[in-house]
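The complex is shown incomplete by one protein chain, all other protein chains being positioned as in the whole.
We call the chains A and B, going by the order they appear; numbering starts again at 1 in every chain.
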Amino acid sequence: MNASENGSHVSFLEHKGKYKGILSWLLTTDHKKIALLYLYSIMIFFFVGVILGLLMRIELFKPGETIMDAQTYNGMFTIHGIIMIFIIVIPALPAIFGNFFLPIMIGAKDVAFPKLNLFSWYLFIIGAIFGVLSQFIGEGSPDTGWTFYVPYSAESSTNVIYALVAAFILGFSSILTGLNFIVTMHRMRAPGMGWFRMPLFPWSLYATGWIQVLATPIVGITLLMVIAERVLKIGFFDPALGGDPVLFQHLFWIYSHPAVYIMILPGMGIVTEIFPTFSQKPVFGYTAILFSSLAIAFVGYFVWGHHMFTAGISYGSRWFFSFLTFIVAVPSAIKVFNWISTMYGGSIDLKPPLLYAIFFIFLFMIGGFTGLTLGSVATDVQAHDTAFVVAHFHYIIFGGMGFAFFAGLHYWFPKIFGKMYNNTLAYAGSIVIFIGFNLLYFPQFIIGLQGMPRRYFDYLPQFQTGHQLSTIGGFILFIGLIIMVYNLVYHAKKGAPAPSNPWKGVTLEWQIPSPPSHENFEEIPQIKNHPYFFGESTGNK
Amino acid sequence: MKVPVTNSKNMSVQAIHNERIDSETGKLGMWIFLFTELFLFGGLFLVYAVFRAKYSADFHHAAEELNTFIGTLNTVFLLVSSMTVAMSITAIQKDDKKLALFLVGLTVLLAGLFMMNKYFEWSHKFEFKIYPGSEVLKNLPQGELLFFGLYYMMTGLHALHVLIGMILLLINIVKIKNGTVSSNHYLHLENSGLYWHLVDLIWIFLFPLLYLIT
Partner (left out) sequence: MKNEGSHISSYTSHAVVLIALLALTAISVAATEWHFGAFTVGVALLIASIKVATVIINFMHVKHESLFIKAMVSGVFVLFAAVIVITFIDYYLR
């Protein structure tokens, strides 16, 4: 099964195709190169988003104006949110790891529509450029928050339209990626790989793909409606013309809630691959995890109103959305149980990917529990629009998806680049990141419940200690990120050569050389076992 | 170059980048794209539903400004064009190139008539200063203002899709002529046909909701 490692295979990075030099990247249709195009662009924007976050934390170190005025602060949290949500967290895991590994893990040579795949990246870049332009052109960077609530987004004199167009184009990129992946899984699985022999990371991308395809268009049309409101005074959301601002919130969250499942499902998929490999035993409850992913995607459609409990929606609505919010937590809890049970009794190898995955469980659970506080209407009234919400979503998105992203980076790095990174630096980076992360966000739960509002540039002196701890945490986190990125970037070039299977994994990507060749497989594999088959002695199916 | 592998259960088909995309794969891709279009328009239908419920009398009154005859005529144009494009696929399957070209051309012609009607409808309204943001609209009852906002946005977005559909069909005419689309490989025509039917479907919902609530 292993291709020979004596250098007779040509890595995809060295493959000589139709184009040379930079064009071999900009005009590639190789899913692996497209994945790297996304990786590099996303890492750059991630650091821009991180710097914006740090600037906000410096501002909040003391009450009153510290390094920027209130208007600038409003612009900061807006673009920080737009970058992090639309340019980083929604696209990253599908576009980077999905693109690279989905075809390989199902035994295919590429995705169903390779040219469409490249087009998705160009849409991503164009959307990101519009986001950047919104900061520098014309009337000033948008100050509406990434949520673009009306009436302010219809009235603000800043460059809201550029930001709306950016989000629209980025949404299109997301839709096309989801479409590509769904069709790929339907049509291109290797012989012998029935649906229930497909590994769980691809399954998570399948569930994610349906959300991308069915939810994103609604925010697309909603953003167009806001543009129509600004330019044509169309009136849908303007009470003076008979419209309803809360209708915007409904439309916006009908997408943006399922969007958080676009963010987290692939992350869950990644850690679901890591736990079996570093426990050297099959994943516990393959079927349960599979159906939980689909259940999260489906039920996640019907909970959007929990962002609107204080907006003036009906009592019946609040009851309905709160009830379903509690239901949607159940499949996630099932997964946590299954991940831990996967490790139980296994031969644990605590390499950096597993450490990140364990951190993921811890942080994701804190995020999840605090979500229940917000999902219950009575407690939400206290916590809504406070720093508590900010802490909650950073635990879930950054602690959850972000740490899953780092876990995936450390897991698949040897396969992608053919090099090994330094484990000591990886551990150091992960621990510094973990400490910094908790110091940054945990105090925000506390001051939030004490009354510190979110998106506020100024605050009462009683919140200062919490803010100062948080800011210090932010800098520690930043140092950890630098260590992690330095380790990976340096060793991508200078690291020791990686074997095809450094972690003794059993899914298809570990059966091919590191890095893979242009067409992934010398011969299309014939699948004979379930995906987490570690040999007869480990029992289980 | 490896030969693509198909197994009898059609569970997996290996396609290589520079091979043609096989028809089932391409069709599935287009269906999923159509779902996204349904949800794109769906957002507007949701807004319509909310405001129709709130301002039913105003909507009823405003709809009387619309010309039911033209709306019905446009509906007929699109329904017939759906038939002609469906027939063109039968024609290409039967290797009747001439008939296929004629039917696709007829579809484009009917689409053009639809657009012409739309142009007359809209310019007639503009003459009476009925458009979003106008003084006339501001003086109308709120429900009527919203009705016209929805009318323009929904028919406008729909018209854009009619244009895109026309372009797709014109490309098919070129491809049928030069043999790229043939009885052996007509995915492009089939997918363009599906897209065209979607354009028709949306109009089938728009027509009664905008024109027939009098």
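Criterion: a contact is a pair of C-beta atoms (placed from the backbone, for glycine too) under 8 Å apart; a residue touches a chain by one contact, two chains touch by 3 or more.
The structure presented is a predicted model; accordingly, all values stated were derived computationally and were not measured.
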Option touching the unshown chain, where B:Ala62, B:Met87 or B:Leu137 are the choices: B:Met87
Contact with the hidden chain (one of A:Leu214, A:Ile433 or A:Ile447): A:Leu214
Which of B:Ala57, B:Leu79, B:Val136 or B:Leu163 contacts the chain that the document leaves out: B:Leu79
Chain not shown: contacting residue from B:Ile70, B:Met115 or B:Ile213: B:Ile213
Residues of chain A (touch criterion as defined above) contacting the omitted chain: 186, 214, 246, 250, 254, 301-302, 305, 312-317, 320
Touch residues of chain B, complete complex, unshown partner: 4, 20, 22-23, 28, 31, 35, 38-39, 42, 45-46, 49-50, 52-54, 68, 72, 75-76, 79-80, 82-83, 85-87, 89-90, 93-94, 184-187, 190, 193-194, 197, 200-201, 204-205, 207-209, 212-214
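Note that only the chains that are shown with their structure count from here on.
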Whole-Å separation of chain centres (CA-atom averages), chain A against chain B: 34
Contact set on chain B toward chain A in their complex: 2, 5, 7, 11-17, 21-22, 24-25, 28-29, 32-33, 35-44, 46-47, 50-51, 55, 132-133, 138, 141-143, 145-146, 149-150, 152-153, 157
Residues of chain A that touch chain B when the two form their complex: 29-30, 107-110, 112-114, 116, 175, 179-180, 182-183, 186-191, 193-194, 213-218, 220-222, 224-225, 228, 232-236, 241-244, 247, 250-251, 519, 524
